[in-house]
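I'd like to ask you about the structure that follows.
Removed from the display is one protein chain of the complex; every other protein chain stays in position.
Note that the chains are named A and B in the order they appear, and that numbering of residues resets to 1 at the start of each chain.
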Amino acid sequence: MDEQNLVNPDVVKAVGDWGGYVEAKMGFRNHWYPVRFSKEIDEGQIEIVKVLGEQLLLKRIDGKVYAIRDRCLHRGVPLSRKPDCYTKDTITCWYHGYTYRFQTGELVNILAVPDSRLIGRRKIVSYPVEEAKGLVFVFVGDTDEDNPPPPLAQDVPPGFLDEDVMVLGKHRVVNSNWRLGAENGFDSLHIFIHKDTTLRHYRHFNFPIGHTPLPGAVELVQDADGPKGVIDDFAQHHPVWEGVIDGRVVVRGPRTPNVSGTSASVGTSIWLPGVLKVAEFPGPGLTQFEWYVPMDDKTHLYVQTIGCPVASEEDRNTFAGEFESVWKPHGLDGFNGDDIWAREVTEPFYADDFGWVDEMLCEPDVTILEWRRLASRHGRAIQTPAHLR
Amino acid sequence: MDEQNLVNPDVVKAVGDWGGYVEAKMGFRNHWYPVRFSKEIDEGQIEIVKVLGEQLLLKRIDGKVYAIRDRCLHRGVPLSRKPDCYTKDTITCWYHGYTYRFQTGELVNILAVPDSRLIGRRKIVSYPVEEAKGLVFVFVGDTDEDNPPPPLAQDVPPGFLDEDVMVLGKHRVVNSNWRLGAENGFDSLHIFIHKDTTLRHYRHFNFPIGHTPLPGAVELVQDADGPKGVIDDFAQHHPVWEGVIDGRVVVRGPRTPNVSGTSASVGTSIWLPGVLKVAEFPGPGLTQFEWYVPMDDKTHLYVQTIGCPVASEEDRNTFAGEFESVWKPHGLDGFNGDDIWAREVTEPFYADDFGWVDEMLCEPDVTILEWRRLASRHGRAIQTPAHLR
Partner (left out) sequence: MDEQNLVNPDVVKAVGDWGGYVEAKMGFRNHWYPVRFSKEIDEGQIEIVKVLGEQLLLKRIDGKVYAIRDRCLHRGVPLSRKPDCYTKDTITCWYHGYTYRFQTGELVNILAVPDSRLIGRRKIVSYPVEEAKGLVFVFVGDTDEDNPPPPLAQDVPPGFLDEDVMVLGKHRVVNSNWRLGAENGFDSLHIFIHKDTTLRHYRHFNFPIGHTPLPGAVELVQDADGPKGVIDDFAQHHPVWEGVIDGRVVVRGPRTPNVSGTSASVGTSIWLPGVLKVAEFPGPGLTQFEWYVPMDDKTHLYVQTIGCPVASEEDRNTFAGEFESVWKPHGLDGFNGDDIWAREVTEPFYADDFGWVDEMLCEPDVTILEWRRLASRHGRAIQTPAHLR
């Protein structure tokens, strides 16, 4: 990786007020990112994850998950290659015995050099971890005792942390830059690729071939101490029901009797550091929250979740059943499966950054431009190759 | 790909009067190239080809083949990933409904944004297409209504378009730069690698271990309105029948009683933009025409054809039978199979361009130098990474 030029500087300049977004090819630093579901990390278990190009080692100790960099200070080897955990709280490098405490990152011993002056004076990078709604979030950034991370609530969409909401989901690796994931999700026109979705058999909805925002559809949310995002209200969209070529109708978006609405959802919103909220989707009363977590500049972890309001154990069981039988196979796998290949075939055009200037956006893409500008303004910092050293 | 330096500029300078040839690593632009045989593209069928680094989408409509760039203007995705052809004349991008007319490249609609100002005002790149002698040629270059492409006849060897000639052939992808293909073919010394050809069992010919041009053998053809090429007349070559090491004959080129001639062919010629003509080869009365079509800087499409004069349907059937039973298996596959691996193992030496200055040519290679100079003078333009944006 080119230390100096991860991103073509001419392209950054050319795009003007969203240059920061172009620079954030490996993601925005100093934000919270979900990396696993809580149930995937049992007590005492070690898990390896990659976020913003950094490889992390997670371990659950006495119920709480801790995260440190998976790279020994001494010779840079991954501790995970052969994890030597002689005590519950520590991991010892298999190569020369450098031993780190999970909770603090502190170098607590070098087994073969017990009197080294390094002991107690050096730390491996450790990452703040929080668990919420069944997800494990890590904060990738620069923190210390004087600079704690901002609250998780500032980095998730409104409503995600609501007490009465039950969240279920899955995750998978997608071979595209994270921004192509975010833009694919927020893009109101891309409904065109979903026209054959099997989801149609499991719920009633209108499904235009496209819909475009009318004035007033888009709202920016930029309160100083809250999450930053762009809201697109589909109720203020103009739906298109028929596709016409050379005067002939060639494709029709089906309308369902007695169902109102201009789309499969009532609206979407996109939030820093790259998470989408889709209201009333994939089913009535549900909300889809999905993250595009940068793993490196070419890959993202697609963390897909569905939130459902629940008031009782029976509600929880009902939702869990429907999730497994309908929403996961026909929504997260089927419907979103089309999104995944769309992102992956878009990747080559943007891989050398020129796509950001060579693309030819059309009018409804103004919502995407708002997102690029907002992200450039409010992304807390940009991850660079120097952070990986 | 490095936008600025596809080719090492020091090397371009060092080679002097054939610098243009070194620069043309991805081929010469503004020329006609064969990409498929006509019979490979049926009515209504779509075909994807790569030429000079550009990916094209071909479709035959009402008998005529049209070609457009296989990359949507909007987000740069390949239209071919999921071709949506709602009408005979158009293709609609599967992602957001941008719809293009094959005949003109015009953006005729955006299905979900029927009132977009882009419609009717933007074009995808379209390529002139001609069919001749059973081959589909595309013109990769810069044309418009005021600047039509030059006639195809300027980009094929003399005789190829003759009315009484029937042409059959095949094509395959070779993992070397196109120039190593052209030089392998035109190189009179490389007969050395063919000394064990099975073609020998199917025709009588003399087969020296090498032959080198005498003064007068080489002729340049540079008429303003005709094809540009270098002709090498083997009748004016000095054949070598015995290879000698340390005074001992170690290898002999067989001579056939009652057969005159210094080689398996009576002469070759090489023409812009990279096509070889081999006279009286692979059999008496036949002519081999073969193209080295740059697919990118590392790969070429080897389009191999044999032309045979025919006067009747019976002649056609006879040639078609011999082509399948002899000339294809023992010529295009067997004999030229050796050429293919020769090019592929030569590739690494030239891949970083230094091969052009580090090679150590010998006297007969003067014919190759003439070709490099002619190509540098008459190649209409050089394909660069900027053309791929």
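By our rule, a contact is a pair of C-beta atoms (placed from the backbone, for glycine too) under 8 Å apart; a residue touches a chain by one contact, two chains touch by 3 or more.
Every value quoted in this text rests on a predicted model; they were computed, and no experiment measured them.
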| field | Residue, one of B:V173, B:L214 or B:V244, that touches the chain absent here | value | B:V244
| remark: Out of A:R117, A:H201 or A:R248, only one touches the absent chain, namely A:R117
| task | Pick out the residues on subunit B that sit against the missing chain. | result | 187, 189-193, 208-212, 240, 243-246, 248, 250-251, 341-342, 345-346, 348-350, 352, 354-355, 358-364
| Residues in subunit A touching the chain absent from view | 1, 3, 71, 73-78, 81, 86-87, 89-90, 92, 94-97, 99, 108-114, 116-118, 122, 389
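Convention: only the chains that are shown with their structure count from here on.
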| remark: Cα rotation angle, subunit A onto subunit B, in degrees to the nearest 5, is 120
| said: Quick check: how many Å separate the C-alpha centres of subunit A and subunit B? | reply: 47
